[in-house]
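One structure, as C-alpha cells, below. Some questions next.
Removed: one protein chain of the complex. Kept in place: all other protein chains.
When the chains are written out, they are named A, B and C in that same order, and each has its own residue count from 1.
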Amino acid sequence: MHIPDGILPASVCAAGYAATVPIAWYSIHKIRKGGDPRENIPKASLLTAAFFVASWIHIPVPPTSVHLVLNGLLGVVLGHFAFPAILIGLFFQAVMFQHGGLTTLGVNAIVMGFPALLSYYIFRFGNIFRKDSNIIAGVFGFLAAFCAIGLSVSIFVVVLITNIPGGFDVSTERAAIYTLALAHVPLMFIEGAFTAFVAVFLRRVQPKLLVRA
Amino acid sequence: MRFGFDEYIHLGSPLHRWDPRYKLIGLLALIFAFSFVSDLRMLPAMVVVTSAAYIISKLPVSFMLTRLRYPSFFLLAVVLLLPFLSGETIVMSIGPLDLRQEGLVAVLLIATRFLSILTIGLVLFSTAPFLTTIKAMRALHLPAILTDMALLTFRYLQEIGDYLHRMETSMRLRGFGERRFSIQGFRILAWLGGSILVRSYERSEWVYKAMILRGYGQAESLKGEFQASYTDVFALGATLLIAAGFVAGDILI
Amino acid sequence: MSPEEFVEPALMISGLCFSYPDTPNVLEDVNLKVMPGERVGLIGPNGAGKTTLFLQICGLLEPSAGQIVVLGKPVKNRDFRPEVGLVFQNPDDQLFCPSVRDDVAFGLQNMGLSKDEVEARVTEALSTVGCLELAERPVHHLSEGEKRMVSIADVLAMWPRLVMYDEPSANLDIRSRRRLIRLLQASKETMLIAAHDLELVLEVCNRVVLIDKGQIIVDGNPREIMGDDRLMENHGQEKPHSLVPHSHKSNNRPTCADSDSPGVIKPQARGSNPGPSPNG
Partner (left out) sequence: MSPEEFVEPALMISGLCFSYPDTPNVLEDVNLKVMPGERVGLIGPNGAGKTTLFLQICGLLEPSAGQIVVLGKPVKNRDFRPEVGLVFQNPDDQLFCPSVRDDVAFGLQNMGLSKDEVEARVTEALSTVGCLELAERPVHHLSEGEKRMVSIADVLAMWPRLVMYDEPSANLDIRSRRRLIRLLQASKETMLIAAHDLELVLEVCNRVVLIDKGQIIVDGNPREIMGDDRLMENHGQEKPHSLVPHSHKSNNRPTCADSDSPGVIKPQARGSNPGPSPNG
C-alpha cells in the first residue's frame, strides 16, 4: 500500500508533505512535552526496526501469503512516536527496497501514519473500561487495527484513483475504487485479529509496551 | 540480511566526491522537478539528464537492474491496465479491449518519471555511505529526534531481522508448517511478532543506558563534519538550474 | 570395526560440502559417523562451521554436495523429524510463547499428539530439567539458566533420539552449568555438543571432533585431543585447565596481575578464609 514515485502529480506530493510536516511537528512537540525524549528515542527506534521486521512475517492466506501493514499495532505500541516511526520506516523502504518513493513520502506517511495515530486513540479509549483485562485489550486491539487499515486503504485508493493522469471516466473510477477497497476487507480482519493476539500477548509478557492513558 | 547499498561507495566518481549536503539538496530538487513534469515533450530531456547522472556516478547498470526487481511489478500493472482503462480517445481495439490514447500517454509519462526518479534516488543514496547521508540531513537541520531515530533504526534493523530469521528457524524445527492456515497457527505467528517487539524493547532499555553513560544529549559537536568547496557549490547551482529548467519548461511549453 | 556392522549409525555424514551465498566453503568434505549412544563434543573457533553443520543435520540448509543420513533415513530439506532435536545457542531464539508450558507444548502439538499426551509429555520434560514449577511463568521473565533449561525441555519433550546442543553453557552461572552437566551426563540420547567450554566437553563427551575452517581436523578421545598442546593451539583452542599438570603446590603464588600494575595496594582481606582445603 505504498504509492511509488512518478505516479502522482507534483501538487499532490507537495500537499502530502504539507500535511506531514504539521503532524510530525505535533508528534515531536508531544514527545518533548512527555518527558525526557532521550529515554524514548532508543525505545521508539528499536521498535520501528522491529515493526519493519515483523512486517516480513508471512501470514498464510490460502492460496497465497500476505505481509501485514501493522500500522494499527504500531500506533497502539508507540503512541505519539508512531508518526515519526512511520516516516522513518517509509524512508528506509523507499531507499532500500524502492518500495514507495521519495516524492511520495509525504503522501504515504499520511496514508499510513494518520490512521496509526487514530488507532492509538482508539486503543487508549479502551482504558476507560477495565485496564486489566485480556478481553478489553483484545477487542480494542482489534478495533484499532481494523479501523487503521480501513482508513489507510480508503485514503490510499482515493488518492491513487483520482490522480491517474489522463483520468478515468466516472463509472470506471467508481468501480476501481470499490474493487480495490473490497479487496482489502479480508486484510482488515487479518490485521485486526493479529493485533488483538499481539495485544493480549504483550499484556501478559511486557505490559509496558502497551500505551497507557 | 544484506541491504547492500554501501556496495558502490568507493567508485570515486564526481558524484561520490560531492558534499553530501549539497548533493542531497540538488538531487532532491531534481527529483521533485521530475515529478512536476506533465508534458510529453519534456520526457527526452529527463531521460538525457537521468542517464548523464547515472553515467557520471559510475554505478554499474546491473545494480540498477537488481533494484528494479521489486518495483517492476508495479510498473507492469500500470503498463497492462492504464492503456485500456484510462481516457476516452480510442486508438485501436483488440477484441473486447479498447486501447486509449490518454492511457498510453499516461503510461509513458508515469513510466519515464518513475524510472528517472528511481535512478536519481539510487545515485543519491548509493554514492555515499548511508550514514554520511543521514548525518548530512542532520547538518541540514532535520530534527534530531528524526535523525537519531533513523540512525538507531538502521543499526538494529539487521540485528532484529536476524532474530526473526532464527526464531522462524527454530519454529520450523519443531514442526511449525506456516503454509496451512489455522487460528492456532495464526496466533502463534502473532506470538512470534510479539516476541520480536518484546526482545527489541528489552534491548532498547539497555541501549538507552549505554547511550546515557557515554553522554548522549550532552554537547553536540557535529560542526565541521562537512566542508564544501567552490566546486560543490557550483555543482549545486548547476543542478538547481537544471531542475528549474524542467519546471519552467513544463509551464511554458 | 566389526561390532559396528550390526548397529545402524545414528548419524552418517559423507562428503558434505556447503557454502552460503556470500561465504564460500563453510564446510568442506565433512565425513562423520556417530553411533547410537555416543556423546560427541564439537570444538573449534568461532566461524568454524559448527552451527552450520547442525542446521544441515536438521535439514534446514541444503548441502551443496554430500549426503547426511540420520537414524537410517536420508535428511531431506525442511522435513520435520521429531526424532532430531536442536537446542539453540541463544534460548531467546527458541522461546516465543507466552508461557513455559505453551512453549514446551508447541512442538508436541505440531506432531499432532492428543491433548492428554501433550500434557503428560510437557510435565515429564519439565520435571526432567527440574523446571516444573515454572510451567505457568511467562518465558520472557526467566533467568538465563532457567531459559536454557526450558529450551532443553522443549526439545526433550519430543523424545528425540539425536540431540544437538549449540553452546549449551553460554551465559550460565556456575550452579546452572553444573546442573546442565548433570543433566547431559544422565541423558541417554545420542548427542552432539558444540561448545567453547572445553571443561564441559571433557566431563560429558566420550569423543571429540575438532573442526576448523569447515574441515574436521581430528576426531577421537577427548583427553588425548585436548591434551595435545600443539594441535589445540594451532586451532585457536587451549588445553583445559583440568588437563594442565600443576606447576605450583602453594596457592599463594602471586597472580600475573600483581606484578605488572605498579600502583597496586594490597587488598584488605575481610572474609574468614580458612585457606585452601587439601582435598579438592
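By definition in this document, a contact is a pair of C-beta atoms (placed from the backbone, for glycine too) under 8 Å apart; a residue touches a chain by one contact, two chains touch by 3 or more.
This is a predicted model, so every value here is computed, not measured.
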- Message: With touch defined as in the header, list the contact partners of the absent chain among those displayed.
- Response: B, C
- Full-complex contact with the absent chain, from B:Leu28, B:Met211, B:Ala228 or B:Ile242: B:Met211
- Message: Touch as defined at the start, partner being the missing chain; which of B:His16, B:Arg113, B:Arg138 or B:Arg203 qualifies?
- Response: B:Arg203
- chain B positions in touch with the non-displayed chain are 6, 129-131, 151-152, 154-156, 158-159, 203, 206-207, 209-222, 224-225
- Task: Could you please point out the chain C residues that touch the chain left off the display?
- Result: 1, 3-4, 7, 33, 35-40, 45-47, 143-145, 170-178, 185-186, 188, 196, 198-199, 202-207, 210, 217-225, 227-231, 236-246, 251-258, 260-265, 267-277, 280
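The working rule: only the chains that are shown with their structure count from here on.
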- Task: Between A-C and B-C, name the chain pair that shares the greater number of C-beta pairs in contact.
- Result: B-C
- Distance in whole angstrom between the CA centres of chain A and chain B is 19
- Note: chain C sits from chain B at a C-alpha centroid distance in Å of 43
- Which chain B residues touch at least two other chains? 163, 191-192, 198-199, 202
- Task: Check each residue of chain C and list the ones that touch at least two other chains.
- Result: 98, 140
